[in-house]
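Quick notes on the structure that follows.
Apart from one protein chain that is not included, each protein chain of the complex appears where it belongs.
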Amino acid sequence: MSTENHSHHIVSFATQLKVWIALLLLTWVTVTVAYFNFGNMGIVVALGVALVKSTIVLTYFMHLKFDSKILTAFLVLVIVIFGVFIGLTFFDYALR
Amino acid sequence: MNIMSSSISNSDTIAAHYVDEHRDDEASKLGMWLFLFTELILFGGLFLVYSIYRMMNPEAFAAGSFHLNVSIGAINTVVLITSSATVALSISALQFKKKRLTINLLLVTILFAFIFMVNKYFEWGHKFELGLFPGGDAFNALEGGERLFYVLYYFMTGLHGLHVIIGAALIAWVAWEVKVGKQTHDNFAFLENAGLYWHLVDLIWIFLFPLMYLIN
Partner (left out) sequence: MQENHSTPSHVSFFEETGGRKGIFKWILTTDHKRIGLLYLYSIATFFIVGAALGVMMRLELMYPGQQFVKPATYNSLFTLHGVIMIFLFIIPGIPAVFGNIMLPILIGAKDVAFPRVNLLSWYLYVIGAIFALSTLVFGSGPADTGWTFYAPYSVNTETNVSMSVLAAFVLGFSSILTGLNFIVTIHRMRAPGMSWFKMPLFAWSLYATAWIQLLATPVIGITLLMIFAERFLGVGLFDPSLGGDPILYQHMFWIYSHPAVYVMVLPAMGVISEIVSTFAQRKIYGYRAIAYSSLAIAFIGYFVWGHHMFTSGMSGPARVIFSILTFLVAIPSAVKVFNWLATLYGGSINLKVPLLYALGFIFLFMIGGLTGLILGALATDVHLHDTVFVVGHFHYVMFGGTGFAFMAAIHYWFPKIYGINYNMRRAISSFWVLFVGFNVMYFPMMVVGVMGMPRRYFDYLPEFHVPNFIATIGSWILSVGLIMMIGNLIVAFRKPKRAVDNPWNGRTLEWTVATPPTLENFDVIPTITKGPYEYHEQ
């Protein structure tokens, strides 16, 4: 039982604003890229951009970069487990 | 009353030797993250259904997506991203002891949530007018894959919208706590955790937007 209260630094306003700009830019990329025809790769590109955006949100806005590493480790674990859920289900549907 | 703040103040006791208030912000944060994981998996289940049905009905999904309004979707994406920024800024603001600024940023966040829901209202309303809702004529006339697309559209954006409302309510509560001094520059776990919840709402939309609106 400890009373650690925020020994980490304060995220500056400047950093938050830069993150915000980056996210807006990536949103613009998302929309623009959708109008190109990548065929089956379309969804990969869309998800790829979404992944970059969400990584930025997680790292800076949600503070994972400055917090205990165990939170990031848990998040990765959750994503892996969810990924396997989808993967194994696809093993059924894609190969019927 | 912060249900997620870990306070080991056991109000059962009346013993004189009791020591009060062992606050553990790390525990509260961990608890919030664990709760976010459950939300990720909850929405994940719907993403799983979506991914299977999209794989099985690629053209139908594209056709359904075509009828969604990309502009409103994009505006809503910008709205949520900006609201994430305002809530993140509010945490820094509070740590810089700028109480007024903190509250204003939180109120702006709520305003953005409101704008998001208004957009949603118009979007859905437009579709309802066209009969494109479960039970409506145009909906019933759709072919299998496209029906599934619309079912998932309503389900996923609806569930997401519910979380926008819950998140906004949490932010309002936190704003009040800042106002009355229960959240301060060195005691802001609730604000942080409410912020985390709000960011989750943003994260889900970051995936929903391309998967719903931007199928070629």
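To keep things simple, chains are lettered A and B as they appear, and every chain counts its residues starting from 1.
Here, a contact is a pair of C-beta atoms (placed from the backbone, for glycine too) under 8 Å apart; a residue touches a chain by one contact, two chains touch by 3 or more.
A quick note: this is a predicted structure, and the numbers were derived from the prediction, not measured.
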item	value
Omitted chain - touching chains that are shown	A, B
Given A:9, A:69 or A:96, the one touching the chain that is not displayed	A:96
Footprint left on subunit B by the chain that the document does not show	3-4, 6, 8, 10-15, 24, 26-27, 30-31, 34-35, 37-39, 41-46, 48-49, 52-53, 56-57, 60, 134-135, 143-145, 147-148, 151, 155, 159
Touching residues on subunit A - with respect to the absent chain	1-2, 70, 78, 81, 84-85, 88-89, 91-96
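One rule holds for everything that comes next: only the chains that are shown with their structure count from here on.
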item	value
Whole-Å gap between the CA centroids of subunit A and subunit B	15
Interfacial residue positions of subunit A with respect to subunit B in the complex	1-6, 10-13, 16-17, 19-20, 23-24, 27, 30-31, 34, 37-38, 42-43, 46-47, 49-50, 53-54, 57-58, 60-63, 67-68, 71, 74-75, 78, 82, 85-86, 89-90, 93-94
Subunit A partner contacts - residues on subunit B that touch it in the complex	8, 22-26, 29-30, 33-34, 37, 40-41, 44, 47-48, 51-52, 54-56, 70, 74, 77-78, 81-82, 84-85, 87-89, 91-93, 95-96, 186-188, 192, 195-196, 199, 202-203, 206-207, 209-211, 214-216
